[in-house]
Structures are given as structure tokens and as C-alpha cells.
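Missing here is one protein chain; the remaining ones are kept as they sit in the complex.
Should a chain be cited, it is by its letter among A and B, assigned in written order, with residues numbered from 1 in that chain.
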Amino acid sequence: MSSIRIKAKDRKGLVDVKCLMKHNMETGLRKDKSGKKIPEHWIQDVSAESNGKVVFTAAFNTSISKDPYLAFAFAGKKGDSLKVSWKDNTGATDSAETVIK
Amino acid sequence: MDRRSVLKIAGAVSAATAAMFAVPRMAFAAYSDAIFKQKAGADALQNAYGANATTPSDQVKLKAPDIAENGAVVPVSVETDMDAESIAILITENPSPLAITADIPAGTKAMVKTRCRMGKTTQVTAVVKSGGKLYTASKEVKVTIGGCGG
Partner (left out) sequence: MKKIISHVAFGLLGLSVSAAVVAGPAEDRAAFQKFYENRFPDTPVADFQNGVYSILPAAREQWEAIEEFPPYELSIERGEEIYNKTFANGKSLASCFGDDGAVREKYPHWDKDRGMVVTMELAINECLEANGEKPLKYKKGAMADVSAFMSYNSRGQSINVEIPSDDPRALAAYEMGKEQFYTKRGQLNFACADCHMHTAGMMYRADTVSPAFGHATSWPVFRSKWQSMGTLHRRFAGCHNNIRANPFKAQGEEYRNLEYFVTYMSNGLEFNGPAARK
């Protein structure tokens, strides 16, 4: 199952998007129970695409909270597709697609 | 951590995620250590945008709490009516102040909302890149240790 949850609503031609991405966003500063540092592990790049066009991109450092929340808005309409993808510092990727309501 | 490549598509045929990131993007948006691990905000902005001279502007609308309920999850939002190419947020007291850059293609609203970690009371600065120049709005966010801890 994707780590990305998307809510996308057409409000008079402006699509309001809210995303929640399940990810620990480890800063690399935390220690585990044995005292060992937990390695940094965080989403670095996020990209959103609708109808084949890139509508939003963002890059993060570890100052972004665990389970990152991202909201943005773009010109679009109900029924269009919206795909949100991320890439983290290990090279792992994930994406989710939805239909704008 | 395992390398993980998970695609979830609701119905339609999937385009490989790699293709997603091969789409031509504005150069200053992509993550790099050279941008995001800078210890000084000015250096981060220089590497992100090629400039670090900023001008305060009341057209940059920064929303963040005066006193954060919890420093791990502080809601921050930036919005402007200016024609913006990119928006960034700097958290001065964090080890690396540049928290996020967001690219605004044509047709996208100059707005971004997210939740940030703040280790202690800090200045938070919203930066808007418009017409090649950087405009800012700043405020202090207090981060406290609660009395009822636990």
C-alpha cells in the first residue's frame, strides 16, 4: 500500500491538494535504546503531476516533521488525475494516484 | 533500511517513477546536500537560488504560531499574490536552516503549507523568489517545554 494519502478537491477551477506521507523522517540525531544513532532517513524530493504536467515540486531537509504534510493548489478540474511521488535519501521512491473530486 | 520501490496506481497504467523525476524540472528545486545541509541560511539560499540578498515584503504572507504547541509538528504556511517562481522556508535555529523549497510552475498557486520541526525558539523566514529577486517575511516562533510533560 502506498505511503501517500491525497485529498484533492476542485474549488472553482483551483484544485486544493492536501497530502500526508507516511515516513519517519529520521534526522540522524536520534539514538536507539542501545545508544546507537539512528541513521538519517528522510524524503528529499516530492513531485506532483496532473494530466501529464508537473504542477508542484518540493525538496525537504530533516526539518520537515515526521509523516510529512504538504498542501498546495493548482489550476485544474474535477475528474483530472493527480499523481504525487517522493524520493528519499536512500533512493527509495513511492507514489500514489488519485482522481480530483 | 531496504531500498524500496513501491508504486501504487489507482486504476490507470503506471508510468515508472523514474520517468516522473526525469521530467525537466527547474534546477533549483531538486534536493542536494550543497543546498540543504548548509549551516547558514544565506549560503543555502545562495546555492538554491543563486542569490541571497533579500528584501522584506508585506506581500509575503507567513503563517506560523507565536507559541508552538509542540516543536516536533509546527504548522507553517506561506502564500503570496506576487508572481512567484519558488517559495522557501528558513528555520534559523535549526542545524540546517533551509527546511523546504517549493517550485511554482505556471498555473500553480504561490502557496505551500507544511509542518516543521523546531528544536527551540527561533526566527522563521518565508522566502519568495519573484522576478529573480528574493522577498521575505519573518516571525519568531516560541518553542517551550510543557509543564505537564509526560
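Methods note: contacts are C-beta pairs under 8 Å (C-beta built on N, C-alpha and C of every residue); 3 or more make two chains touch, one makes a residue touch a chain.
Source: prediction; values computed, not measured.
S.K.: Just to confirm, in the complete assembly, which displayed chains does the hidden chain contact?
M.R.: Across all of the complex, the chain we cannot see touches A, B.
S.K.: If I consider the whole complex, including the chain that's not displayed, which of B:30, B:48, B:68 or B:88 touches that chain?
M.R.: With B:30, B:48, B:68 or B:88 as choices, the missing chain is touched by B:68.
S.K.: Who touches the missing chain here, A:10, A:26, A:40 or A:67?
M.R.: Checking each option in A:10, A:26, A:40 or A:67, the one touching the absent chain turns out to be A:67.
S.K.: For chain B, which residues lie in contact with the unshown chain of the complex?
M.R.: Contacting residues on chain B, toward the hidden partner: 65-70, 72-75, 77, 113, 115, 144-150.
S.K.: Please output the residues of chain A touching the missing chain, sorted low to high.
M.R.: 5, 7, 18-20, 22, 66-67, 69, 71
Note that in this section only the chains that are shown with their structure count from here on.
S.K.: Could you put a whole-Å number on the gap between the CA centroids of chain A and chain B?
M.R.: Result: the chain centres lie 13 Å from each other.
S.K.: Where on chain B is chain A touching in the complex?
M.R.: 1-12, 15, 17-18, 20-21, 23, 25-26, 29-31, 35-37, 72-75, 77, 91, 94-105, 107-109, 111-118
S.K.: Using the touch rule from the top, collect the residues of chain A that touch chain B in their complex.
M.R.: 1-4, 14, 27, 29, 39, 41, 44-45, 47, 49, 53-66, 68-75, 81, 83, 85, 87, 90-99
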